[in-house]
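Every protein chain but one is kept in place in this view of the complex.
Per-chain numbering from 1; labels A and B assigned in written order.
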Amino acid sequence: MIDNELKITLEQRVAAAVTPREAAVEVMKELQHHYGWLTDEALHEAANLLGLSPLQVEELATFYEMIYRRPVGRRVVHVCDSISCWAMGGETLLEQLAGRLGIGVGETTSDGMFTLLPCCCLGNCGQSPTMLVGDNLYGGLTLEKALDILQREREGIETK
Amino acid sequence: MPKLIIDNIPVEVTQGKTVLEAAKSVGITIPHFCWHPALGKAGACRVCAVKMVDGPVKGIQMSCMLEAQDGMVVSTTDAEAMAMRKQVIEWLMINHPHDCPVCDEGGECQLQDYTIAGGHGLRRYTGKKRTHVNQYLGPHIEHEMNRCIQCYRCVRFYQEFAGGTDFGVMGSAGRIYYGRVADGPLESPFAGNLVDICPTGVFTDKTARFRARYWDYDMAPSVCPHCSLGCNTVPAARYRELLKVIARQNDAVNGWFLCDKGRFTNSAVNAPERPRVPLIDGRQVAWEEALAALLLRIREIGTEYGAESLAIVGSSGLSMEAASLLHLLHEKTGAGSLCYFVDAGEAQQSATVTACLNEQASASMADIQAADLIALVECDLLQDGPMMALAVRQAWRRGAKISLVEDAAGTVAQNDNGLNSTDKLPFEVERVASLIDIPFADAAHPVIIFGGGDKMSEVMAEAGKTGAKLACLLGGPNSFGAALLAKEYGAISLAEAVADKKVRAVVSVEADIPPELLPKLVVVATLDWRNTETVKAAHIVLPTTAWVEMDGTYINNEGRAQRFKKVMQPGLPIKGLNPSLHPPREHTPLVPGGQSRPAWEILVDIVHRLGSEEDIQLFAGQWQRLRDLDATGNGLLLTDIERGIK
Partner (left out) sequence: MKLVPMRRMGTRCNVIMEQPLFQHNKPGRCVTFAEYRDEGGFAALQKALKELSPKQVEQAVSDSGLRGRGGAGFPTGRKWSFVPRDLPGPRWLICNCDEMEPGTYKDRVLLEANPYSLLEGIVLASYAIGVRHAFIFIRRGYETATANLQRGITECLAAGLLGENILGSGFSCTIDVHSSAGRYICGEETALMNALEGKRANPRAKPPFPAVKGLWGGPTVVNNAESLANVPGIISKGPAWFKALARTPEAAGMKLFCISGHVVNRSCFELPLGMELGEIIEGPCGGMRPGSRFKACLPGGASTPYFSAEHWQVPMDFDPVAKAGSRLGTGGIVIFDQDTCLVAATLNLVRFYARESCGWCTPCREGLPYVVHVLETIEAGKGSREHIAILQDHIKLLNYAFCALAPGAMGPVQGLLNNFMDELEEHIDKQRCPFKARE
């Protein structure tokens, strides 16, 4: 369930849009932020807010790379697998990271902290290899640096 | 009117037609999957490639996306165009399961046809195939996503054309999936069209699953009997079993589609309990004996209660052939009453509507689609004429305004579920209190749709004043015809007859006699093919053929007479035969349960036995024009015939 405050914010966002649908991606993102992923409940809430059917929201949700329709960890770790990062060893980084986290690519760590996903170019090619952890972009990675960053992200969440 | 040249053939088409349609008009079929005449262009499948050799556009182009223009020179046989078409087929077959032997689409599959036509015979791709998990979509439609070629027809039909919101397209790239959020029956009352519109076997008719191949079907052009709109169909049968119903294109009536009621409500034809043998008091007898008994009872009634007490009752579901003979039975028996309707309201409404449509221009479904203003008065479209709701939706999509006149209580007709059925209408309506609130004067093509009720005179007056075309929903597939006949012979409804006179006996011809009346009758004789309450109570039952088992004619709600053809032999479906009776132990030339006869034929027989010498012809007098109706044409509008009678 979303609280009234978020509901009102989202209703206002929808009302401010040129058409309700225009706000669809934003509403999905906000709900995803609230729940951690776009749950079935969130799907129905989005549908209600936007005046769409749940299927029509699902049509959009399943289109986008960064809307999650499956449970994910507290932070999703998107490791870029596009060409500039590949040239600088991004492919191996993803594999090694998976190994050190003890999960396969696409899986979530047993403590529910991180989900590891490959992703499309993050627009940080000058500092490849690169990854996005939650909303934070990190570049110039080595395995050690990446693990360090994840440790800090973990501590950041735990102290919160 | 652009002129172009396609494969050296000069072609002229109307403005706005595509190159693909232009080619079609001279018999050149350019392969296409995503393009559909009712859905228009999408440009998704890319299989309709042609080479534009000269003119305003050059090079390889998709013929479905390109409007025909003057000076175009098109080659469909160009090597590169053919290479492209062949390549598209290879792409589509990469992930296809090749399960044609167990696919119900086999033999009527566009993918099969174009794979052969395109010359893609050898597999080059050696990778793994993508697979999907199927969904349960309800009792009518089978889902097999692995066969999908992602042409987007289903979702374009379901959401855009029909306004459904519970089925669509999910995922992206190679993971496109057509389905619902979760398993469950499809909600749209037009969902069955997915079966027709899918060019391959993703959506097949579950009710006919694994029963036959396309070339095994008995098929003929037919007309749907489930409401008054007269949508055109192709019923498909095998081994005396009606397996499924396919939509038949008729732009003046149903376009390309059907509603689910028309498509899936056909089990009565195959019902094992259906009357298939003449019965006297529940005893199976030969035709001779049954007819003799009928005559005897009619005479006994005459002597005991007077012929006056006999009523001859037809119905709005009865074919025009049979209905137009009822008056002979009435005459020859001297029966007190001739009824084409049981219910007084229905009789009254049908009478007014036919009279009214004679004066006002009647709106065809094509007129409704082209309307710019539509008023709905006292109608429950989804209940009484679902395809008309689909036609209204097309007008609404083009920008037409739809006004709904509320009744005195501020509501509209309630449907069976007690839901206000406007909630489910596939278009938006504006509610108004009265017809006079609707700005007909601003509209170029206004239409009033009337479902029948107290507002009849108001509707007629308004239509007369504004010049709006009128579409009325009636009770049955031949209500219009029955009403014309009722007027011609001064018939009254059974309800009125019962109130007026002492009806003691009834000969019912495919009519439903009210259950409360049945016990009061001394004689109930019925000609019917359905296992109705009347049949169960009848003393004499004469089995008739269902509409798919004979040729016949219905006159639809706008006064359009349409011929339907015999699809299948009457008889017990092989599937329903008791194994101990098969093969038949009685050595007769008849198929088991195959004794049903068309109602009109039985009527002629009875009339002759009542002593008539004359050679009875179907469609005498002013009805002669119905004799040569072509089942595949647009039928015949009868409103002017009516005028002749007056």
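Quick notes on this structure:
We take it that contacts are C-beta pairs under 8 Å (C-beta built on N, C-alpha and C of every residue); 3 or more make two chains touch, one makes a residue touch a chain.
Owing to the predicted nature of the structure, the values given are computational and were not obtained by experimental measurement.
If you put the hidden chain back, the residue from B:Val169, B:Leu577 or B:Ile602 that touches it is B:Val169.
Subunit B meets the missing chain through residues 41, 43-47, 49, 60, 62, 65, 80, 83-84, 87-88, 91-92, 94-95, 124-127, 149-150, 152, 169, 171-176. Taking the whole complex into account, subunit A touches the unshown chain at residues 18-26, 28-29, 50, 59-60, 63-67, 78, 81-84, 86-88, 91, 119-128, 132, 135, 137.
In this text, only the chains that are shown with their structure count from here on.
Residue ranges of subunit A in contact with subunit B, taken from their complex: 43, 52-56, 58-59, 62-63. Touching subunit A in their complex are the following residues of subunit B: 165-172, 177, 180-181.
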